[in-house]
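Here the complex is missing one protein chain, while the rest keep their positions.
For chain A:
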Amino acid sequence: MSGAKGRKYEKKMKYQPTSVTFHTGDPGGSSSKNYNGAGAQQQERKYGGVQPQRDQPWTPSSGFKPYQEQSDYRDGQTSQGFPKYITATTFAQARAAEVKAMLKAVSNKNSNSQVFQALPKHMRRRAMSSNVKRIPRRLRAIAKRELEKASQQKKEQSKNKSRKARRRHGNLLLEFNRRQRKNLWLETHIWHAKRFHMVKKWGYCLGDKPTSKCYRACYRAMTKHCLLQDLSYYCCLELTGGENELLKALARLTNRETGLTFAAVGCLSGKRQGSLVIYKADKYPLEPLGPVTFLWKPKKMSEERQLWIWFHPALKQDLIPQLKTVCQCGEPVVQSIPLPEPSTVVSTVEEMPEPVSVGCKRKRKEGTPLEEITAKKFIRERTSPPLIPACWKSQTTGIVLRDLTLEILRYRLIGPLSHSVLSDALYPASLWKIFHSQDEKHCSWWPEYCNEDNLFLHERQQNLFQLLRGIASPAEISAGTVLGLVVDDPRLTLPRKRTKSMPDLSVLPDFEKVQQLTVEGITDEASPSPIWDQAVRDCVTRSKISEQELNRMKMEILVPGSRLDLGAKESKIPILLIHQSGKLTGQECLGWGSGWDILIPKGWGMAFWISLIYRGARAGGLQEGLKHSQHKGTAHFPNDFPDCAAGVRFSGEQEKELLDKYKRRPPSKRPNYIKHGSVAPFLCPWQQLVEEWEMILKTEDERGVSEEHRGALPAPESSGEEKSKGVKVKCADEEMKTSPGAADFSILRNRTVLKQVSAWCLPTSGKGKRANRSARFSRQQIPSGAALSISAPNPRCLVWTRLSLLKKGSPTSHALICIPDPGDIQMLCADLTFCGPQEPKHKDHFKKKIKELKKKKLAASPGASCKVQGIGSSELPSKLISGLWPEPLPSITSHCTRVTIGFVLRGDFSLTAGCGEALGLVSLAGLLHMLSQQASDRKGLVLVRNPASLQYRFARIMVEV
């Protein structure tokens, strides 16, 4: 009997007395014997412990006498099988023992199953678990008892408040407040929670992915229509101060080598949004913090400048201290000091819900809709942050640093039709007409704002916004432009049903003007918006008419469905539209995934969200954002930044998660990564990789030098003279570099070097590649001196690369990127259907160790278990998990038959490209080493192998700048 079968049998036989089972195997018995012996017993066993009373008459002494005489009685058995005589006493004794055993077996219930579950199939009935009367009468008593017991247990768990009480407005609000004490909710939380899988990340509750199956639908929305994302969890920091002071302070965090900085002309005028990677102060190229986007307030007469820095919340804990040191900001300031207006605003808002119970009562009676509550809640929560300071001021530089997180909401629209969605959803504010004296109560900012200059600006912005309708795709506008706007309340123009907005073909826009817009972009006169002013923002937030009131007014309208005219009470909302560029790099699908970001003052989240959704935008979560960046070929923070602190934290969490998932499966049902030759399937050991490549290059150089000394032929890839020169440079560099932080690596972000590497990666004899495009960077055979000059100053650098698979296969994360052997490439040339080489199966040496350990433990478990365990743990420093390499990892580069140069960060089948695509990081030294050895027409070919597979697949490597 096999193991599993045996165990099953054992379990079945657990409560069966041994004497009875023994009888069935009696060699001397004939087949007829089963009628009174084993056969009957087997039947009993099937019935389990349910019918002891009825089974009794079955015992052989009464029912089956003639047969018994034939069979089971050993004393008088002859060779023919017929007993000559029966001794009554012994016979009765034997039977009595059997009966006893049977009764025992029958009375023992073998699990915690309920009575009806033990019935045979043909006696089961529907609804037996709830209705006692469906159970056979003789079992009813037992079943009733069981039912009562279960119901008692249930009652104890029930909540102390009724559902009605819990759903009452005030209680609900309290409950919501309690639930978001740890993780904040966005304004659209409840909308999302109904439709999305929510995750708690970075101090927020965020929608991960929709519960509906919509992978492709979301992709289609991104490509053809519009995908909407709530990015309000992004943090916003506001820096105010003199332009020179700000630039001087921020210059310490950035470097010109990585591209544009805060001082870029286009961004400084406030016309464009910029993006860059921030480093720790004066630490470039080591210790990057992460990517940020920034936006300058358009210049006015005054000297004071305002700058918003937007970044991911994972970055917050690293970035704010850095900014504080750079700006020399001291202790936090109480909010009332820097700006007098906001403090008053804050206090009033704080007071509103709390002081008297009148307001609460009224609300409770009327039952405000959920969105309203959350909005209210947010206003209160965010303006009175418990203990966390949100404002810092520097005495020396005069820079004020303020945390505007959740003060301004940010929605992202991705896709070609985001134009028409926006232009359908938003209506530029109607101008101020003189009204009666109602406006004092409503503290509207709009009448004051409507002066001569601003009206001119408003009209201009309005015209531009209407022109946008004529542009088919956001990819046709220059990247990063900013358009300020003041719009009407979007709830007033909400359609009755969800519609899908399409570009209107009947109204052709002015071609000339559109052409001008696409070429010139939005001019910087159109970018200012009152949203920059905190007082205006607060006023807008406060003056929002509640949903319920609005609905009531809508109800009272004479012509149902017509537009509500609120007159002076209507709020005008200042917003900011920021263009997001699509795919910029690479050859294919240029401009894919472009769209608009919309910035809204807080409190208005749901109003805008619903209005955008009602125009046919599809909502996406974190996963969709990840996919968007993957198809776009850009790195996503914090997933793809393993050199940043936030990236390290992320990969640590990811490893834990993956390991837990791996350990949940039994060893036979999960891949044995040791046998697959995957050393680190859950966490890429970047540090070890770069160190090993540094060593490889060093030894190679030394070999080259020594060969030259002996007068031997120089190495084929490079001449010895250049090499020795390179070595000298490198050694000097290393001495310099390794002393401060030996255990460090960074991702290469120097744009000139990246451009050079990118040019080298392309095959030289490709079709349709124009020479002038990269005339400066020669794509000929890499001069080894140049290669060394690049890799020498950056010995521990990684390069972001994009891989696209030549044939089938889709790479997963943590897949290996390897250098193909010359033989592999020859095979590929010879046979076009050649998929790739195979890795031979590795041997798992640890399996034996684990087995031994287990045996030892088992053997020692009854006696001195603790002692053996102590020995075991001392023998093996880290815990052994079958199928995974224990902690001191072997050499990564040379572990497999092909030399590893890097790992894949994220990979999937790309619906845009129609093949497997991946974003990976490779060691710069390894990449250059590979490129220098490859033939010119097959340059940039690598092998990719998933951690749970032995098959290598060919891929083209691209460095995109």
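Details
Everything that follows uses one rule, which is that contacts are C-beta pairs under 8 Å (C-beta built on N, C-alpha and C of every residue); 3 or more make two chains touch, one makes a residue touch a chain; residues count from 1.
Keep in mind that, in the parts below, contacts and distances are computed from a predicted model.
Per its UniProt record, the hidden chain corresponds to "Ribonuclease P protein subunit p20" from the list "ELMO domain containing 1", "Ribonuclease P protein subunit p20", "AP-4 complex subunit epsilon" or "Piwi-like protein 1".
Of A:Glu459, A:Glu520, A:Glu702 or A:Asp937, it is A:Glu520 that touches the chain left out of the display.
Among A:Ile135, A:Ala475 or A:Leu622, only A:Ala475 touches the chain left out of the display.
Although one chain is not drawn, the whole complex shows that of A:Met123, A:Leu172, A:Cys450 or A:Leu584 it is A:Leu584 that touches it.
Contact with the chain not shown here comes from a single listed residue; of A:Leu147, A:Leu172 or A:Ala264, that residue is A:Ala264. On the side of chain A, the interface with the absent chain consists of residues 256, 259-261, 263-266, 272, 416, 472-473, 475-476, 478-479, 503, 505, 515, 518-521, 523, 584, 588, 590-591, 751-752, 755, 768, 773-777, 961, using the contact rule stated above.
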